[in-house]
Each structure stands twice: as C-alpha cells, then as structure tokens.
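With one protein chain held back, the other chains of the complex are shown just where they sit.
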Amino acid sequence: MLLAKSTWIEIKTYLEKSSTIVIPIGSNEQHGPTGLLGTDWMCPEIIANEAERQADLLVAPTFNIGMAQHHLGFPGTISLRPSTFIAAICDWSRSLALHGFEHLYFLNGHGGNVATIEAAFSELYAEASFGGRGRGFACKLVNWWDLEGVGELSGRLFPTGHGMHATPSEIAITQWAYPESIKSASYRPRVAATGPVREALDFRQRYPDGRMGSDPAQASPDKGESLVSVAATSLTADVAQFAAESERHESQF
Amino acid sequence: MLLAKSTWIEIKTYLEKSSTIVIPIGSNEQHGPTGLLGTDWMCPEIIANEAERQADLLVAPTFNIGMAQHHLGFPGTISLRPSTFIAAICDWSRSLALHGFEHLYFLNGHGGNVATIEAAFSELYAEASFGGRGRGFACKLVNWWDLEGVGELSGRLFPTGHGMHATPSEIAITQWAYPESIKSASYRPRVAATGPVREALDFRQRYPDGRMGSDPAQASPDKGESLVSVAATSLTADVAQFAAESERHESQF
Amino acid sequence: MLLAKSTWIEIKTYLEKSSTIVIPIGSNEQHGPTGLLGTDWMCPEIIANEAERQADLLVAPTFNIGMAQHHLGFPGTISLRPSTFIAAICDWSRSLALHGFEHLYFLNGHGGNVATIEAAFSELYAEASFGGRGRGFACKLVNWWDLEGVGELSGRLFPTGHGMHATPSEIAITQWAYPESIKSASYRPRVAATGPVREALDFRQRYPDGRMGSDPAQASPDKGESLVSVAATSLTADVAQFAAESERHESQF
Amino acid sequence: MLLAKSTWIEIKTYLEKSSTIVIPIGSNEQHGPTGLLGTDWMCPEIIANEAERQADLLVAPTFNIGMAQHHLGFPGTISLRPSTFIAAICDWSRSLALHGFEHLYFLNGHGGNVATIEAAFSELYAEASFGGRGRGFACKLVNWWDLEGVGELSGRLFPTGHGMHATPSEIAITQWAYPESIKSASYRPRVAATGPVREALDFRQRYPDGRMGSDPAQASPDKGESLVSVAATSLTADVAQFAAESERHESQF
Amino acid sequence: MLLAKSTWIEIKTYLEKSSTIVIPIGSNEQHGPTGLLGTDWMCPEIIANEAERQADLLVAPTFNIGMAQHHLGFPGTISLRPSTFIAAICDWSRSLALHGFEHLYFLNGHGGNVATIEAAFSELYAEASFGGRGRGFACKLVNWWDLEGVGELSGRLFPTGHGMHATPSEIAITQWAYPESIKSASYRPRVAATGPVREALDFRQRYPDGRMGSDPAQASPDKGESLVSVAATSLTADVAQFAAESERHESQF
Partner (left out) sequence: MLLAKSTWIEIKTYLEKSSTIVIPIGSNEQHGPTGLLGTDWMCPEIIANEAERQADLLVAPTFNIGMAQHHLGFPGTISLRPSTFIAAICDWSRSLALHGFEHLYFLNGHGGNVATIEAAFSELYAEASFGGRGRGFACKLVNWWDLEGVGELSGRLFPTGHGMHATPSEIAITQWAYPESIKSASYRPRVAATGPVREALDFRQRYPDGRMGSDPAQASPDKGESLVSVAATSLTADVAQFAAESERHESQF
C-alpha cells in the first residue's frame, strides 16, 4: 500500500490494524560519471516498492533530499543542512505520530544521512518521553545495504571494486529500475581511490570524478534485480519484526 | 531532462547553456474520500514531466511535502511547519545556486504552500542582495492551475462544483497518470461546502469528508489528459520566457 | 479603546465581553521621492484609530516593522527576515491568546507582508490544533485597501497612475494624518514603471526612485480623508462580523 | 528628524553628514492599576521626540514590544521571547547598518529588556568583527532613567515610593504626554511591596496589582514635564558624544 | 556533593531532601598576558568546590564556555553566540527541572555572561509559567565577586588597579588553586586602560594586551586563598537562603 496513492479513509482503516510505516529516505547527489544523481533516494524507493508489491506494507512518499554537503562541489547535488534535515524529519514524524503511527521505519539509501537521522530520532524521543507521547513510539533506521543477505550478495557479485560511493550495487539497482537511463563512461582509474570525507572542496579534489573506491563498470540490470529481490524480502521480514514490538505499555515510573 | 536521472557531468554541460530549472513542489494531504494523498505533488510532477518530454527543460526532483497543517486532522497528511518549509526551500535553492542555477521556477500544486514559498523567496533574495550572489538570481512561483489556458479549460470542463480543494481538475490529472489508483465513493452532499480555512480541528469539523466546494465525481482520465496537455504547453512557454530574463547585469549602485 | 492607553484592569474588563482585537501591522520602507518611510504602518494605524473613535473596538499597538527585504536598497528601510517576522507575530499572538483573545484581526498596510503573516498563522494554527488551545482561535488578515468600498473609491479618485507601490491612496492618507510632513518632488516619469519584484539590488535598478506604477502627485489630504472614512466604516463592520464567529465549540473528533 | 516621517532621499542626505540614529525601545505591559500598558515604549518615544524638536537628531520608529514574560500574568501584556527579541533587534540593526548607520543608540524604557538587548549587541558585534562590517560599528543602550540628571530629579520629586515598576516617574511622563488618558485608583497598600522577579505566575502572586515598590499616586503631568525636559537635554548631549566617537579606523591587527 | 562524582541513586536520594543545585558557570577567554584562559570558569568552580567541602551543597559540572565574543580577537578564546548560550542553559536547566530541581543557583565568573544568562532565565520562566512547570521553579544568578564580603576584601587587598578584566582578584584565586600555572610578565602600562566594550576588533585595539583597568601583578596565591575563603562562606549562606524559599505554593489565579 502506497500512502501517496491512498485516500485518507484508506489510511484510517489501515491504522486500525497497524501502526507501522516504511519511509524511503535518501539523497540527491553526484554518483560518479555514470551514476544517477537520484541514486540514493531511488534505491530505497525501488526496494520498498518491490516489498510492497509482495507484502502488506505501507510505504510513505520518498524523502528525497538529505545531507550531502560534502558532494556540493559537483553540479546537481542538492543538500539540506543537518539542522534543516533534523527539522524536516521531525515534522514528517510528528505528522505521522499524530495519526497514530508509532513505528516509523526509515529505509535509508545514503550513508551521509545516518548521523543526522539519528540525531533527529533523539529530538523525537525527547518529545515522546516528556511531551506526553509516551512509551511505544519507536523509530528505526536501516540502510538497505545492511538488510539481511544484501551485503553477502554484493560481496559475491562484486568481490573487488565495490567501494563506498557510486558502488556497483547501487548503480545496478537503478539500472534495473530505469534501464532507459543507463549511462557509460571509461573510468580512470578503473577502481577509484579511497580516503576520508571532509568538506566539499577537499572531497572534489580527492575524488575528482566523484567515486570513492568503486568500479561501477561491473553493474548490470540483472545484478540489480537480484539485489532488489533479496533486499525486498529482508525488508518485509524486518518490518514485520519491528511492528511486532508494538504492544503499548503504560510507563511504570 | 530529469535531474535525478542525469549524471553530474550532464548537469555541468547543461549549465553551460542554461541557468534555469523547474522544481515541482506540492504537498501530501487528504483530498476527500477519493482523491489521492499525493495529489498535490503528483500534479506538478506529472505536468513538468510531460513538458520535459516535449521540450528542453531541466526538471528537479519533486519537493513532495509542503505546508498542510490545516489538513492534519485527516490521517495520511504529512506537513512541514512553515519555518521548516522555509529552511528546506532555502537549502534546495542555495544548493542549486551554488552550481550556477540563477532561475528557479517552482511549479506548485498546493494553494497552502504559496505564502510560505514566497516567504522563503524573500529569505533567499535577502541573501542574494547582500551576501554576494548579486543581481540576476530570480525565483518564480507558479501554480499549475494558473498556467495560461488551464483555468479556462477547467471552467469549461467543470462549470459547477470545481471548488477549492479536492477539485475535479486535480483528481482528473492523477486519474490520467495513475489509472490503477482511481477510487470511488458516493459524495454527500454532491458539492461540498465552502468557508474559511482555520486550524486543523476547525477544518475537519467544517469539511468532514475533506472536500471544499468540489464535486470530484466529474473527474475522468481523459479530462485529466487534456488539462495536462494544456498545462505542459503553457509551462514550456512560461519557463522559456523566465529563462530569457537571464542576462546578468552588474548592479549599478 | 487603545490597548496601549489602557490599564490591565480595563483589558480584563474588556475580555469579559469580547475576545476580539485589531492589530495594525505594516512596514517601514521607502515610498518613492515623496512618500514617508512609515507610510505602510501609519495607514493601518490611522484607519484603526479612526474606527476606534467611532465604535467599540480594541486596537493593539502597531506592529511597525515587517517584511521589506526588497526595499533594502533604499536608505531608511528597516526589515525583518521572514523567519524573524514569523517568530514575532507568533509571540504577539501567543501573548494575546494567553489572556483570552481568540479573534486576532490583523489590519495590514504592506503587500510584502502578506505571505509571511499567513505563514505565521499556520504556525499558530498548528499549535492551536494540537497544543491544547483548541477550536475557536482564529486569525484574520485584511489589507486596508481590500476593505469594502476602498478599492472602488481609489479607482474613482485615481483612475490612472494608482500603481502598486507609493500609491496616491496611501500617500493621501498620510497627508491627511500628518499634513506637516507633506513632501513634494517632480516625478520623472510621471507614472512609474511596473514589473516583477525580485531581490533588493534588482528592485532598485528597475525602480530607481522607488515607485512602482504610481503617480503620487495626485494625492491630497482631502482625498486621504475620504479614503480613511470609508475604510474605518468598513473595518468596523468587518471586525464585528469576525467577532460574531466567536461562539466556542468543543471539537467533535 | 523622524525617520518614519522622512523620505528615503532625506535619509540618504542625512547619512552624508551623520551615521548616528536613536531608537526608542520599550515594552507593552501592565503598569499597575493606573499605569498605561504602553508606558515603557511611550516614555523613550516621548523623550526622543522632545529631544528631536530641540536638536538635530534622527529618531527611528519605536520598537514597542520587548521582553516582558514575567508580566504575562496580567491581561494586555504582549511579550517577545528573548530569542525572538534578539532576532528582531539584529534585523533592525542590520537593516540600518546596511544603509551606513554605524552608531545605533537604543533609548530604553523597560528594565526587563536590558539583558536581552545586550545579548543582541553581542550577536551583532560578532558579525561586525568577523563578517566584514569592521571596526567603527557600535551599539549603545541607555535607559532613560539613567540619563544624566534624571535620577536626581526623580529622587527629589519622589523621595519615597518611587519603586521599580509602575513608578511615579514613568507614569508622570505619560500623564504629561497623554493627559486624556490619566487614570485613578485607590492604591492598597499605598506603597507596593518589593521582592525578586521570577516567572509570571509567581510575579502575579507576589505583586497582585502589578506594582513593585511604587506609589504612583504622586505622579502628575507637570512632574512629567520636568522629567522629560531634563531627559531630552541629556539625551541630546549623550548622543552627540556617542556620534563623536565616529571616526572610522582600519583595524590594525 | 559533586554531581559528576555521584551516582544517579545518590542524586535521587539527595532530591528527597533538597531541590537546590549550584552550577558554576563561566567563560574561557584571554585574561591578559598572565591570566589563564580558563580563569572565568575556574573561579566559580574553585569557590563552589571549596563551599562543598564545608557544607551540604550539591554542585553541578562546570559550564565552562560562555559569551565572550568581544575577546575573540585573542587566541585561545572560545565563545558561544548568545543564541546558542541561551539554548544550552535552557537544556541544562530543563534536564535538572525534570528530575525535580526547582532552585537553580548559577555561580557566575564572567561579567560578559550576565545578560545572556538572564535572557535564558526569561525563556525558562515563560515555559515554567505556561508550560505546566508552575510556581516554585526559580533561577538565581550571582557573580562570585558580588558574594557578601568579597568586594570589600578585594577593595582592601587591591585598593588601586583592580580594574574590570584580568583583575588581581581572579588571578589570585587561580594562583592559589593552580600554583603550578602561575605566569609572569612585565606589564606596560602597569595599570591597563579602561573604556567601553564593543566588538572584538575594537576591543583588541583598545586593550592590546587584553587587560582592562587592572594591575594583575598584585595577585598572589595567599590573597587568592582569603578571597576563596570569604566567597565560599558567603556562597553557603546565600544558597541556604535561596533553598529556604522553596515551599511550593499552588498558584492562586
């Protein structure tokens, strides 16, 4: 069930049986010479939509712009500052909590988002504890590449040159979903360099074509398909487990 | 050209010939018993994508959550507070301006967004004037229903019962784009009441099924198609005119 | 009744019979070569004070600095950023709501304020809905030139050259109220140019003497007097109608 | 010269000879059973306007709502939170600095404002030091009762029962300026109690009629007149001295 | 009792008998050629710890970075902006209030902190009044040099050259506490100049070695010892008096 394609009455009915929702969250930023700028929000959206086709999940609209300050040296990157990102995550979550959603599952597609999303959870938890929302309200952040079985499959498909940014895994997923948008380039070096992530000018100088440690030439739509398949299955299971925590206790102290 | 499906190198090339970008912006909120929650961000996205198929436009990812506090009494609505919305619009715009985009055209799908988007423009303009960005940087907000020819066509298609919220026009557009998600209900009264917009509890009491002044039963996919067609053509022309303002002057004072 | 010239005990007594208050709100900004910098806060103050002389209205102190970023290229303009303006409107309104004021009527004198004031209302409504203030709390924004009969009279007095900024209407009103401060200049061109409103440097270049579309030479104190007279009468009626909405319902959902 | 009654061209001319401006700043809050709610912004406005009649001073519009959280237990009080107050003072000051004002003299009428205004100065100074505005920009805060000769005169006029809030001095000043708004009441006790200032509920319980340590029955319009006369003369001298600091140095380190 | 060296169970027990806590608060900033950068947070910490050794006080961790924007022209100074400082003081205080602390006694070591700390109290009081915390919650700010007997002793020890910044009193206190960190220099002039405090570049130019009006050469560890001894005794008495206010009333209005 896709929230954006539902009516408010359908969501009201859904809430009678479940208080769990999956929110794809990512970033829009450079992904090397061939990766799509939308890669990091497309991947969790693709995986969540695939899971939704197979199971009884509710999927929110995609949160498509995240924290990508360090990529701003490359045209097309759009980033929120961490403070804005926190405010927006909190507003999304407060809106959902108001309707009765108590289990917010963020499926993330961008490593650079992790710290800020977790900071936002702390703001939300502080409100929940002391602003009357009470025990039972829970947020969970899972990167799609950490879903069960995904890392193992990536390791098998791309034993070398997986890297950390513009990885063949993420590019394969977008190739499967958007085959009309497959790009090509000759990569030099074949496997990009790695190193620390600092501010944007430093980033661009260290990683001139935008990749970090990756060889995206290995990506293909069918590898993307198998990654999506494993991820969607694991997502369904993980969301079910999170939803099962759901019994609401009154706090005892 | 869709930014999210482009590489950073393609955007770099685009910027050599144009500094204009179209940003679909809307809201995710109740649209009566049959309208999709995503109606207000889907409509500008649908129209912008249609225009992009026909002309040389660059379209950003869709800004899908806006200012819908007054709809929060209905499940499924997600809203930013105005202050968060301003911060996020500014961060999107600053990111784009950093790459050299000087003409940001926001195609809006939600009346409730207008005030806050214009407030955000003022924040951006203040920075542009005195923070060194200088003359030439311009933002423009256009509601899709204000594009040339659209209001006239709506008036012809729906001479009565168009209303202000959950209108047959917007519902027709989503029906054309997502025919698998067409919903039905019996509306009572056929044409919904109208009145002022106040806080969310008041809104829900005044407008119990979420519609304002509208009779969405008149919507159909083919009416949606003709609205999209007119809107996309007008959008292309209006963006071209905005882009033509673009010659950069040095300020004289 | 002027709040600033009342004691707290008089306000306490007033609140026993009414929960409505009128707040003149404007801006302090250039108004062409002859308009006073205070024009936009003086006009609503003048009109509200005139109405107060005739009817049982409570008028708050004037909110005299608003959103005039685009006028900052002209000496003497003072502006709040939209985010500050929102915060300040909310603080004024929360203070008043705390005492029991439930109908806040903002009489506005500056077009550039509209978007931000409405954004502030949304922040206030969100609090009212979900922070316990409940149904019944209402804010209303009315520009003095939109009061019944005012536009028609302006049209009759100034059939050409009314324009949008430094209009003969607003200048006539301040001439009537402050005859000792009437200024003169030779206007070139007689009727100023019009065009879009962008950032401040652009504004100053497009509108070098600060007027937009207006011919202020037509203003005179007696025209101001008739405008104030019509506006004050309409204000009294409009406030009475707003106050009559006042019966407080308990929310039903 | 009153800024609000000037044109932008007059201010431009003024700036050629002076970079100094006086900003009356106060608060709108309860002042006991007979004091006007506007007392604290009226007093500095009255004194500044009197000085302006006698000397070549530029006076800004009055900043009429300040920090009066502790008075919010009394109807009619309007207060900014300190954080909003800081933001607004900074926006006023940045606007003025943009035009070339380098000496901002705040004439204050409310003790509760002092801390927050000084905090705002620190924000402004930090910008001035490191944001390019450079040396020479200076803010000064003076309470009207601290102007030379005023305290001595108050002591002579009201040897007992002057107190700290709703003092006979400030009430006398408003009586002189607004004789039509003189109120009376029988005060019990004649001289109000004193004590600490805490939060608003505590304040109201400690000081049930709103006075602190004062006996306002001693106020009279002619005493007000002599206070205004001394204050206006001292203000003129103090502003002249502040303006004389004005030579701009390039920083040496 | 030092909070940081206690367990949560010990604090729980303490709260059964007292709701009072002492928070040393200062700044880290230049103190002339021989004063330690930490002087202003060390002094209140030293005095509070000394008092804690003698009496039953609870002392919080030291708030060591305050508002020192005007000292930022000197290497080693670390400052919060006033807005950050307010937010942080409020978070500390809300945390303590949550546990039941109702009497927060801030022992301050830096004059530049005073305005911002008092602004923060107003934010806290506004919450206390209207956010349900209710009457009884109180904050108190005391500069260590204002504790009973301290000013008199300083006057006797340093009849000339005490000054306002990098005073022999504060330097003597750190000399007593940290004799291994006593520094020396030849001061030129022996007694530093005085004048106003403006932005940081101006400050550095006016006070090139960082002192204001002081002759720190007079400091010695034994003078520090006697100052600490008087201050600690007075602190104990003053805190006891503040704690005794503590009976909680229900508000009557």
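By written order: A, B, C, D and E. Residues from 1 in each chain.
Here is the rule we go by: contacts are C-beta pairs under 8 Å (C-beta built on N, C-alpha and C of every residue); 3 or more make two chains touch, one makes a residue touch a chain.
Owing to the predicted nature of the structure, the values given are computational and were not obtained by experimental measurement.
J.: Which shown chains does the hidden chain touch?
T.: Those shown chains that the absent chain touches are A, E.
J.: May I ask which residue of E:76, E:155 or E:196 touches the chain that does not appear here?
T.: Touches the omitted chain: E:76.
J.: Determine which one of E:34, E:49 or E:108 touches the chain that has been left out.
T.: E:34
J.: Using the document's definition of touch, tell me which of E:51, E:65 or E:138 contacts the absent chain.
T.: Spelled out, the listed residue whose C-beta touches the missing chain is E:65.
J.: Looking at E:42, E:126 or E:157, which residue reaches the missing chain?
T.: E:42
J.: I need the residue numbers on chain A that touch the omitted chain, in ascending order.
T.: Spelled out for chain A, the touching residues are 67, 69-70, 72-73, 79, 81-83, 86, 112, 114-120, 122-126, 128-130, 134-138, 196, 198-202, 204-205, 249, 251-253.
J.: So that we can see where the missing chain sits, which residues of chain E does it touch?
T.: So the residues of chain E touching the unseen chain are 3-12, 15, 28, 30-38, 41-42, 60-65, 72, 74-81, 83-84, 87-88, 90-92, 95-96, 98-100, 178, 181, 183, 185, 210.
Here is the rule we use: only the chains that are shown with their structure count from here on.
J.: On chain D, where are the residues touching two or more other chains?
T.: Residues 72, 79, 81, 83, 98 of chain D touch two or more partner chains.
J.: Taking all chains into account, which pairs touch?
T.: Between chains, contact exists in these pairs: A-B, B-C, C-D, D-E.
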